[in-house]
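All protein chains of the complex are present and in place, except for one that has been dropped.
First chain written, first letter: the chains are A and B, and each begins at residue 1.
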Amino acid sequence: MKGVVAAARLLAKARQSAVRVVGSYDIRHDPEETFAIVPMRVVGEEIIQAVGYGRLGAPPQVVVEHHALSRRTAFLIPFANALDEYLTRAVDLDFPRIYIANAPALELLTVMAARYENAGRNLNPNPALRPSHEVVRLGYLCRLIKDIYHMPGQQIVVVMTEAIRRHFVTGQIPPKDGHLGALTEWLAAVAGATGTQARADLRALHFPAAAMLSREDDEAVESILHKIKKSKSALTRQRLQADIEHLQAESVLAEWSMLQEAHAAFWGRDLDASVHPDITKQNTSWLKYRLEVVVARSRRAIAMSQRYEMHEYHAGLHKSALIAQDSMRFEHERVDGNAFRARISAVRKTPRGVQPKDHQIDLTVDHQPNIRLRLGHRVQIVGGELVGEVRMVKRTPVGYDATLSVLAGIDSAAIGGPHRWADQVPGKPFTQKYYDKIKSVLGMS
Amino acid sequence: MSGAANGRITSSAALIRTAVNPDCDLVAAIALEQESEPEIYRQIVGRKYEGEYGIRPSLVRRGAKFEINNHANDAMPLRKRIAEAFGYAGPEDVLVRDLDKEEPVSGHVHIGNLRRFRKTQKIVLNAYRRKADIPDLVIHPTLELPLLKAPDGQPLIRGSRYLNPDFMVLHRALGVYLIGDEKSFIVRDDTVVEPGKLDQVRRQIASGTLAMRHELQSIDRSAPIISDGLLIFASPYGLSASKMVQENLAGEIRQIENAIPQLQRVAVTLATLRAQGLHQLAAMAPHLNTQLRESCYGRCIMVQHCEQLPQNAAAALGSDVQKLLGGKTPGEIAALAATAGLLPRRETALLEGIKQAAHVLGIDIATYLQEVA
Partner (left out) sequence: MQAFAKGDDRVLVDSPPGAGKTYLVEQTCARAVDDQRWRVGVGTNTRNQRDDFALRFKRRFPHIPLQVALASKETPSPALTAESVPAINNFNYLHNGAGVVVSTVHRHFYGVDYIPRGASGLYDLMVADEAYQIQYRNGGLPLDALGRRRLMVGDPGQISPFTELDAEIFESARDHILWSLPLEVMQNGSAVHRLAINSSRRLPPDTVRIIQPALYPNLRFSAASTDAERRIAFVAGGGQADVVDRALDTIASGASIVAIQLPDVGFELGVDDEICDLAVEVAERIRLRRAYWPHERMQIDINTDLFYMDSHVNSVTKAQEKFGSRSITLRADTPNVIQGQETLISIIKHPLSSMQEADPFHLDPGRLCVMLSRHKLACVVLVRGDISQVLGNYEHDAGQRLLGREDLAWRGYSAHQQIWNSLLLSGRVFV
């Protein structure tokens, strides 16, 4: 994959336009209603000072706290309520889609989760600084967002910079791809354009696009805060406060606008649609349950093991769905040696009534420079039911001959092809009952 | 881009910058000359640096407050963390000395540092000799890295030969001090929220640990060679310190060690250029080797300048592209593809890799090479 990305980068530079490296989106098209979050932090403190939120394509709602270090959180209540309402509505209608501009914004939500979710338990001695239950709930929702983000193949949380980079490659050095504005410049440019890099650099120069105010605005806010502290006039303080809020809101709007532009450019590239009904359904039902029932953050072995198994299963499902629908992705896997094309040249079924069963098929595998085909490896026809375990593999002048013991789908096996083959999709995770039994045996709650 | 308010970088920062890119003479030269980085940029490039430079005020304020909090009440928060980490009865079991208070550095910086250095030496010596009443915690010790001296004995890094770690903690069993750093960056789930800061802190502590090694070696050649350092960051809740973490930093120490010969080499180069009548760094810059890397972005003020240099054209697309091209230009690759007959193995492998990649991108190799060359 690295070689392909590198080649694409050269091509993108030549064309002065981002080049796609896959044929289809790995996320479904947006549901009817999306929700974007554009937070601004105080650098180093990782405290939110402003946040824009709402539907992409419309102006955002913006809430601000001019003096974020005061630790006042009441200004977040409208945002908290809006997010909660959106998620509750979306899980019933179709599925939710949350857009976040970049990694620093996601990180900020993660810190918020850590801070506010526990605030209900660790009470601040100053009642005025205790977050309201809406803000505590906001912390919980942010934690759910982060948890979903880590699920392989998940369809709900989209970090825009990452989504773009999964599908397209720009003609600039990779560290510059972290800036959403610069990235969008490349994505939006048409092949044959000129000056794309210069425009991208200019955007990066003037706006940080990292969930923070520009340096200039940041210093202006600091200066105004200082004036507020010194001012003896309530009216003056009010006016100065409004100045800060204006700067904060402008920053939010600028990043919101950048996110909208990136969103349009991303979907405007018109890759093939992706189909992931199973994963979307699972993500949505997972979230729906947790919206209704507050599930504590568990970091213990059983909960984490169950989660890991679910991740493993989703990763396999997602990957197999992607390579089934997208020939370019299949080629990526093939070049890396994780997939291959082969014809079935023989089928040997164990006769009915004979035990043990050992159905076998022979494959004639097309040549490719890299191939990870080895004894005991389990492979599956892409998008199909036939699964086999490699029993023999040997090189031939034109590729490989292999024999598989069929583990599933023998009825679908027939001489012919070529078919596309890849790693077996992992099975569904262990059921809950085993973990419940373990807990009961070990006397765990 | 972080740098001090005056644009200059400290000696440990100089070591770290050079360690991260030991093949770049320019970054070493900037570190050695101790001039303002934005000013150097302006002199070399011919215009003012427009990007963000320097630490944000909120970070400066937070860092200062974090330190004040940690050092308040005889450094009670630090003592608590030390007691937890080392299994002492409690913070009251941790003896502390604050060299900030004993030898505040004001006025002549060098004299102030020298005094602290002498005190630090004495503390280290007494600890090694297991004398009584040795402090467990020393705040703002000062150490010297002898290797940071030029052959004529002058400091390599102009005006700066001392390292000033945040604190050092006594390892009672060994009788030696471990260097520590306290940073106000938030840690959640063992992840430092600000990317790129953890490696910076590790290298900083590594510099101090290297200096401590030298100090110990000067006392006793068979003194233990320490590689561990101590890190304290902030929790997500307010400005409270998170738990103290002890890490083995042998890898980072080696990196810092490797930076020193580079600094020495570049110092000789600068001296040679001066002898030829070039005195300003801007004038010397064209004679210095640059090495553009992905790690330069976000770290070095000169990156915009370096990426425009012809010798960095390949590097300006990233390491993966460099690897794909094997040091050749796209034009050279195209010429190879057009060559009839057998090619050397390396060139065959390069072409094959590009051909495969082009195939995945859905474009034939000839068209691809025509476009990129």
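Here, a residue touches a chain if its C-beta (ideal position, glycine included) is under 8 Å from a C-beta of that chain, and two chains touch if they have at least 3 such contacts.
Fair warning: this is a prediction, and the values are worked out from it, not measured in the lab.
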| item | value |
| --- | --- |
| Of B:Val60, B:Ile219, B:Val245 or B:Leu336, the residue in touch with the unshown chain | B:Val245 |
| Selected from A:Lys230, A:Arg299 or A:Arg352 as touching the chain missing from the view | A:Arg299 |
| Absent-chain contact - pick from B:Ala13, B:Ile44, B:Leu163 or B:Val192 | B:Val192 |
| Residue ranges of chain B at the interface with the undisplayed chain | 22, 187, 189-192, 195-196, 198-200, 202-203, 206, 231, 233, 245-252, 254-255, 326, 345-346, 349-350 |
| Residues belonging to chain A that touch the chain removed from view | 147, 150, 152, 299-302, 304-305, 307-308, 311-312, 315, 337, 356-358, 369-374, 376, 394-395, 407, 430, 433-434, 437-438, 441-442 |
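By our rule, only the chains that are shown with their structure count from here on.
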| item | value |
| --- | --- |
| Euclidean distance of C-alpha centroids - chain A vs chain B, Å | 32 |
| Of all residues in chain B, those that touch chain A in their complex | 50-52, 56-59, 62-63, 184-186, 188, 193-195, 236-237, 294, 297-298, 304, 307, 316-318, 320-321, 323-325, 330, 352-354, 356-363, 368, 371-372 |
| Chain A - residues contacting chain B, complex | 2-11, 13-15, 19, 21, 42-46, 103, 107, 110-111, 114-115, 122, 171-176, 201, 205, 208, 214-215, 218-219, 222, 328, 331-332, 335, 369 |
